[in-house]
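Notes follow the structure.
Missing here is one protein chain; the remaining ones are kept as they sit in the complex.
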Amino acid sequence: MALADPPPELGRRLLATRRLTLDLAAPLSDADATIQPMPDASPAKWHLAHTTWFFETFILRDHAPGYRPFDERFPFLFNSYYEGEGERHARPRRGMLSRPSLDEVRTYRIHVDEVLERVLPALSPELLDLVELGIHHEQQHQELFLTDILATFAANPLEPAYGRFEPAAHASTDALQWTEGRHGLVEIGAPAAGFAFDSERPRHQALLHPNAIADRPVNNREWQEFVADGGYSTATLWLSEGWDWVRSERIVAPLYWDAEGTAFTLAGRRPLDPAAPVAHISYYEAEAFARWAGARLPTETEWESFAATADPAAGNQLDRAGPVTPSSGPGPFGDVWQWTGSAFLPYPGFAPAEGTVGEYNGKFMCGQFVLKGASCATPRGHSRASYRNFFPPSARWQFTGVRLARDS
Amino acid sequence: MALADPPPELGRRLLATRRLTLDLAAPLSDADATIQPMPDASPAKWHLAHTTWFFETFILRDHAPGYRPFDERFPFLFNSYYEGEGERHARPRRGMLSRPSLDEVRTYRIHVDEVLERVLPALSPELLDLVELGIHHEQQHQELFLTDILATFAANPLEPAYGRFEPAAHASTDALQWTEGRHGLVEIGAPAAGFAFDSERPRHQALLHPNAIADRPVNNREWQEFVADGGYSTATLWLSEGWDWVRSERIVAPLYWDAEGTAFTLAGRRPLDPAAPVAHISYYEAEAFARWAGARLPTETEWESFAATADPAAGNQLDRAGPVTPSSGPGPFGDVWQWTGSAFLPYPGFAPAEGTVGEYNGKFMCGQFVLKGASCATPRGHSRASYRNFFPPSARWQFTGVRLARDS
Amino acid sequence: MALADPPPELGRRLLATRRLTLDLAAPLSDADATIQPMPDASPAKWHLAHTTWFFETFILRDHAPGYRPFDERFPFLFNSYYEGEGERHARPRRGMLSRPSLDEVRTYRIHVDEVLERVLPALSPELLDLVELGIHHEQQHQELFLTDILATFAANPLEPAYGRFEPAAHASTDALQWTEGRHGLVEIGAPAAGFAFDSERPRHQALLHPNAIADRPVNNREWQEFVADGGYSTATLWLSEGWDWVRSERIVAPLYWDAEGTAFTLAGRRPLDPAAPVAHISYYEAEAFARWAGARLPTETEWESFAATADPAAGNQLDRAGPVTPSSGPGPFGDVWQWTGSAFLPYPGFAPAEGTVGEYNGKFMCGQFVLKGASCATPRGHSRASYRNFFPPSARWQFTGVRLARDS
Partner (left out) sequence: MALADPPPELGRRLLATRRLTLDLAAPLSDADATIQPMPDASPAKWHLAHTTWFFETFILRDHAPGYRPFDERFPFLFNSYYEGEGERHARPRRGMLSRPSLDEVRTYRIHVDEVLERVLPALSPELLDLVELGIHHEQQHQELFLTDILATFAANPLEPAYGRFEPAAHASTDALQWTEGRHGLVEIGAPAAGFAFDSERPRHQALLHPNAIADRPVNNREWQEFVADGGYSTATLWLSEGWDWVRSERIVAPLYWDAEGTAFTLAGRRPLDPAAPVAHISYYEAEAFARWAGARLPTETEWESFAATADPAAGNQLDRAGPVTPSSGPGPFGDVWQWTGSAFLPYPGFAPAEGTVGEYNGKFMCGQFVLKGASCATPRGHSRASYRNFFPPSARWQFTGVRLARDS
C-alpha cells in the first residue's frame, strides 16, 4: 500500500466511515445488536467493536505514546482471526455477549475516535497506510453488518424489518445481451499506487481466450424459470459437491425466498421483483444455472477486463444508512456481487502485507471463489475493478448473484 | 389436582408469583434477556413470555369469552413442548428473538394479568385447578430463570454479575453424620388433596430396605478431596456412560469451578466456600463420588421417607428477587437439589392430567433421574417431600448436589 | 456366584458351549465374519475371539502356571470394555480386522480349549465359578452372534440368508387374554445358590400393586393395526425422547420390515407371520404401542412374579446352530425378549462381583431398560425368571418384543 491521499482528506474519510457505521446501528435495539444468527455471521455490536479494535490495536496501542486501552478485556473479545494477536473468543460464541452493551460499544468507539483524531496529524506515511487499511476494513464490515442483520431478522419468525424502502418499479425485463470480451494478453490487478488489498497485487499480465459476457446479471424472472424447469432436482446440472449440498440442506430456491413468490428483505417480506438481479445464491447454484442456460461463469480475468473502463462508483451501492435491496441498475458494479469461476488464489508474485495485517487475505486462499463487482450493500467508493471478494461455494447470506459468460 | 384454596388466597398467590418473575428480570438488559446460552436453557425473556402464554392459552383463550390474544404470533414463539398445541419455534433457536423486546413482553404480561384478574372470580373449580397449576409452572420457570441467566453470564468472558451478595461466613465443616432410615412398608407420593403434579400421584405403598442417609449434602471441601484423589481420572469409579462423558467433554471439576479454587456465581466469580454444598454436578459425578466415598445415592423412596416430617418451607430457598447461592443450611430442603439413584418413572397407577397439560410430566419418563429437595433458587412454598424434580444424567446447570446414603 | 455343579457336568457344558459357538460360525465366510454393521454390533469373528479371550485372561493367564498367551497382541484386540484390563481397540473399529482370519481365530479357540480342558480338574471352586461365568458369558455372545449377523446381512442390498427354515404355519391369532398378577410383598432376584449374574442379586422383597399381564406377546397382526392407525405419526402416543427418535430416524415400522408386508430374517426376506410375536422394536415403540392399546409395560417385578413358576427351559429358544425366528410359542420364555418399564438399576444391597469381572453389569446401570424372558436366539438353559437383560431404549437389533400389562 502506498498512500496517495493527503492527510486532511484521509481524516475526513475516516470520520465519515466511522460515522456511517454508527448510523447503520441506529435502528437496532441492544438485543438486535447482540444476536449471532449463525457461526459465519457476527452480531451487529461485534462489528462496531471489532472495527474499533482494529484501529486501537494497530494504530493506538502500537504507535500512540501513552495510550491506555479502553478495556483490557476487549482484545480477547473483538479480535477476529489474527493469530499474531493471541487468543480470542470463539467465533461461534460471539452471540453470548450481552455485555458490553450497544451503548458501551458506542462509548468505546468515541474514545478511540477521539484519540485517533488527535494523533492522526503526526502519523508516519506507513501508519497512514494502516489508517487507510482500517477505513477499507470498516467498509467491508459495513456490508457484513447489513447482511448479518438481514440474517438475524430472517431467523425470527416475526420477520422484523430493519427499515423501509419504496416498492420496486417492476421494470420490464429485457432479454440478456452479450458483449464480446477482449482476448490475448491483458493486465489485471491493482497498480502499485493507491489503496488496494494485498491480494489484488501485483498488477500482472494475464491471457484471455475469446469470450463474451452478459450485459446484466441474471434476474429473478429467469431464476423462477430455472426453478420451474426442475433446476433444483436435476442432478446432472450440478457439481458433485453442489448436488450433495442441495440434497443434504434441502435447497429448493435462493435463500430468503418462499414458495409464494416473495423474499425476505431488509424491509421485511416483499414480492419478488422479476427485473431485479437474483441475490442470495451460492456458487453451486450460480454454476448450475449457468450450465442450465448453456453458458458458464466468467473467470475473474474476463470480468475484470469487461469492467476495466466502467465507473466503479456508479450503480446501486450504499450511500447512506438504511435498508438496501438489489434493483435493476446498469453497469458491472452494484446490486449483487457476481460469482466467478475462479478460485481465490495468489496472483503471480503475491506477497502478503507486512506484520499481523498480513493475515488479512493470504491465509484464506483455499476453498473460496472470487466474486467481482459490488452489491447494494457495498459502501460507494469501496469498490474497484481489481477488487477480489471471496466466499466459500456454499455461502448465500451475502448479496451474491451471477453474470453469465460463454466462449466466443 | 383437587383445589383446596379459596379463590382470594389463590388470587393473592397468583399476583405474588407473577410479580416475582418481573422482579427477577429487573437487573437485566434487553440483550441479557435475549441470549440462549445452550439448547437446554432458555432466554430470560422467553421464560417471562412462556409462563404468560400458559395462562393465556389454557385459561383465557379456552375459557374467557371474547378474549382476543395479545398477539396471534406469540403461541408459535412461546409454546414450549405441547404437541397438542401445534407447531412451535425450534427450541435451539429461542435465542434468535430480539423481538418482541423485553418491554413488549412486560406489556404482554400486564395484558394477560389484567384479564386473568378480571375473570378469576368466575372460574369453575376445574379452571381454578389450572390456575394453581399455572402458578406452580411459573415457579418452576423462576428457578430456571436463575439457572439460565447464570449460564448466560458464564458464557461471557467478561463474567458479568447478576447481582451482589455477602461473602459466605466460611462455616466450619462438620463431619458427616448418618441417620438410620425407616424400613418396611411406607407410603410415598402426594395425597389426593392439595396441589401436586400428576407425577407425584397416586400416593402408594412402597417398600424400604434397611438404610441410612447423611445428615447434610456433600460439601465443597469434600469434593476437592475427591478431585485431589484423582476422582475424575479413575475409570473404575464411574458408570460406563459417565466415563465416556468425562472423557469426551474433558470434565475435571463441577461446572463453573476453575483451577484456582473459585466458582462463577450469580454474584460473579467467588472463592469456593468449603462448608457449602457442592453444586452444579451431574448424576454421573454424584454417582462416582458416592462410590469413591464407599456409599451410594439414596432412592427416591428413602429420601422422601427421610424428609417426611421436615418442613419443606425451611432452608435456603428463594424468598425475593436477587442472586442466590448454596450456603450451609440445615434440613433436607434448600441449597441444592439432591440426585437420587431412581429413574424418573411412573408411580403405580399413574395417570397423566387430562388435556394438553397432560404432556407436563409423563412424556419425560425416560432417560431422566429424580432429584429431591429444593435449591437456593426454588421459590419458597413450591417444594414438598413428594416433589419429583428430574433431569438427564449429564445436566449440570441447575443447583444440583448430592446427599449420600448407604445400606444399613 | 456359588458353584453348585460338580466339575464333570461343568466340563461337559463348557465343551458344548464352546462347540455351539463354532457351529454358529460354520455357514460364514471369512468376509462375513469380519464385517461390523454398526458400532453397537460386533463382527462374528470378534465374538469367537472375545469369548476365548475371556477364558484365556481370567482363567489361564491368571491361574494356569506357565501359560503362554496364544498371541500377545490379541488382548488389545479382543478385550471388550474391561477398564481393569487396560487399553483396547476402539469399539467402532472392530470391523477393520481382516486379520486374524476366521481360521486363525478357530485355531486360537482350539489352543485355549485344550489348555482349559487340561487345567479344569485342578481349579479351585472360585475359579470354577469363573468358568461358569465364562460359559454364561459365551451364551450371551451366541445370541449377539445371531443378531449381529442378521444386522450384517441386512446391511447388504443382496440380502444374503444365513440359513434356511420352514415357512411359518400362519397360526390363527387368538385374542389376547389377561392374567391377574399377585400383589403384596413378593420375593424377586436370584437366590444365593446356583449361577446368576451379580445384577440379579440379592434376592429381596418387593412390593406388587394390583396388576394383570397379557398371556402372550403382542403379535405382528396387532402391530400392523398400530401402523395402519397412524401409530408412528401420532405425537401424543410417544415419550418425548421417543418422538424425537421417530422423527430424526424416520421410523415407520419395526426394524427389518418393508412396506410390502415382509421382514428380513436369518433366512432372508420372508412374509410376516401375523401370529408371531412382533420383534425388533425399541423401548420407545413398545411404550407407545402400550399407550395406544390402553395398557402399559409390566414392571420387572410384575414380570418376574408372573413367570416365577414357568419353566425357563421351555419355549422357542436356541437348541442348535442355525437360523432362528420368533414363532408363536406358549409361555413367558422364548421368541422375544420383553421390554419392561423398569430402568436397569441396582437391587437393594447389590454388590458387583469381585475383580475385573465386576465391570460386567454394574457400570451399565444408567440409561438402559430391563428386558425379561428369552428369545429364539437365547441358548436354551441360559434363561431364568430372575434374568435381567438390558438395552438402551433405542436398541432394535435384538429379538425384542412387548408383553402388555395393566393396573388391576
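For reference, chains read A, B and C in written order, and residue numbers begin at 1 within each chain.
Throughout what follows, a residue touches a chain if its C-beta (ideal position, glycine included) is under 8 Å from a C-beta of that chain, and two chains touch if they have at least 3 such contacts.
What you see is a predicted model; the values in this text were computed from it and never measured.
S.K.: Identify the visible chains that the left-out chain touches across the whole complex.
M.R.: A, C
S.K.: Of the residues C:D32, C:E56 or C:E300, I need the one that contacts the missing chain.
M.R.: That would be C:D32, which touches the missing chain.
S.K.: With respect to the chain omitted from the figure, which of A:A16, A:A122, A:A235 or A:V252 is a touching residue?
M.R.: Reading the full complex, the residue touching the unseen chain is A:A235.
S.K.: Even though one chain is hidden, which residues of chain A still touch it in the full complex?
M.R.: 81, 83-84, 185, 204-207, 209, 235-236, 238-243, 283-284, 287, 296, 341-343, 345-346, 348-349, 359, 363-367, 393, 407
S.K.: Please identify, in ascending order, the residues of chain C that touch the omitted chain?
M.R.: 29-35, 37, 73, 76-77, 89, 93, 95-102, 152, 155-158, 160
As a working rule, only the chains that are shown with their structure count from here on.
S.K.: Between chain B and chain C, which partner chains are common?
M.R.: For chain B paired with chain C, there are no chains in contact with each.
S.K.: Please indicate which chain is farthest from chain A, where distance is taken between mean Cα coordinates of the chains.
M.R.: Of all chains, C has its centre farthest from that of chain A.
S.K.: Between chain A and chain B, what's the gap in Å when you average each chain's C-alpha atoms?
M.R.: The separation of the two C-alpha centroids amounts to 46 Å.
S.K.: Measuring centre to centre with CA averages, how many angstrom lie between chain A and chain C?
M.R.: Comparing mean C-alpha positions, chain C is 59 Å from chain A.
S.K.: Of all residues in chain B, which are in touch with two or more distinct other chains?
M.R.: Chain B, residues with two or more chain partners: not present.
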